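Please read the structure below before turning to the comments.
Let's turn to chain A:
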Amino acid sequence: MNDSETRIVIAGFGGQGVVLTGNVIARAAMIDGRNVTLMVSYGAEMRGGTANATVVLSDGPIASPYVETPDVAIVLNRPSLDRFEPVMAPNGHVIVNRSLIDRDVEREDLTVTSVEATSIAHELGNVRATNMVAMGAFAGATKLVGAEALAEAVRLAFQEKSAKLVELNTRALHAGLDAVTS
Partner candidate 1 sequence: MKTGTEKLFMKGNEVMSEAAIRAGCRFFAGYPITPQNEVPEYMSHRMPEAGGIFVQAESELAAINMLFGASATGARCMTSSSSPGISLKQEGISYIAGAELPCVIANMQRGGPGLGNIRASQGDYFQATKGGGHGDYHLIVLAPSTCQELWTLTMNAFDYADRFRNPVMILGDGILGQMAEPVEPTPYEPVCELPDKDWILDGCKGREPRVIRSLYLRPAEALAEHNRHLHAKYDRIRHALPRAEEIAVDDARLVVSAYGMTARIAGGAVHEARRRGMKVGLIRPITVWPFPEEPFLRAAEHARQFLVCEMSEGQMIEDVRLACQYRRPVAFYGQGGGWYPTPEKIFERIAVLYEECR
Partner candidate 2 sequence: MRFARPETLYDVPTHYCSGCGHGITHRLVAQAIDDLGVRERVIATAPVGCAVLMYDYFNCDVIECAHGRSPAAATGLKRCLPDRIVFTYQGDGDLAAIGTAETIHAANRGENITVVFINNAIYGMTGGQMAPTTMIDQVTTTTPHGRDARLQGPPIRVCELLSSLDGVAYLERVAVSTPRDVIQAGRAIKKAFQYQLDGKGFSLVEVLSMCPTDWKLPPVKAAEFVNEKMKRVFPLGVYKDKG
């Protein structure tokens, strides 16, 4: 309804860090001074199967934190692509974790950014950084959030855990950015 509004969904299976990814993107948007909401699937919904987080970015007031028709989807596994491809907004943008998704996006109106997120994370030393690689690809391809703000948000998200995790996830973020911009 709001022209400046962008509705993003991050989806994958439980344990792929979709909630954390949503949190980092939302915090980065906040650092960029934008309005943002984050909504995470909760309760029994999140037991098993796919998990998703939705982020709405806007320069005006955000009416609803829920996303029915995403403008952008970051899909980390095949079931998530199957679920969200049909409901994407016209001319939407899908960031696909090619390492785990063995099919092409069928809709011709969608822009597709493919990234070997899991393979790249594996090369960096930890497949659990798949989400950060995909997030970097999202940032590089859509320019919806600033790379600096994302790096700061990654630092904020991991600094309480360990310096090593900050370093790994920052490298993963940059690897994702590089994968789509080089």
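Quick notes on this one:
What we mean here is this: a residue touches a chain if its C-beta (ideal position, glycine included) is under 8 Å from a C-beta of that chain, and two chains touch if they have at least 3 such contacts; residues count from 1.
The candidates were selected such that all candidates are chains of the complex that A comes from, given by their letters.
Computed from a prediction, not measured in an experiment: that's the story for all the values here.
This complex places chain A in touch with one candidate out of 1 or 2, and it is 1. Across the complex, chain A meets candidate 1 through its residues 1-2, 23, 26-27, 29-33, 35-40, 42-45, 61-66, 68, 149, 152.
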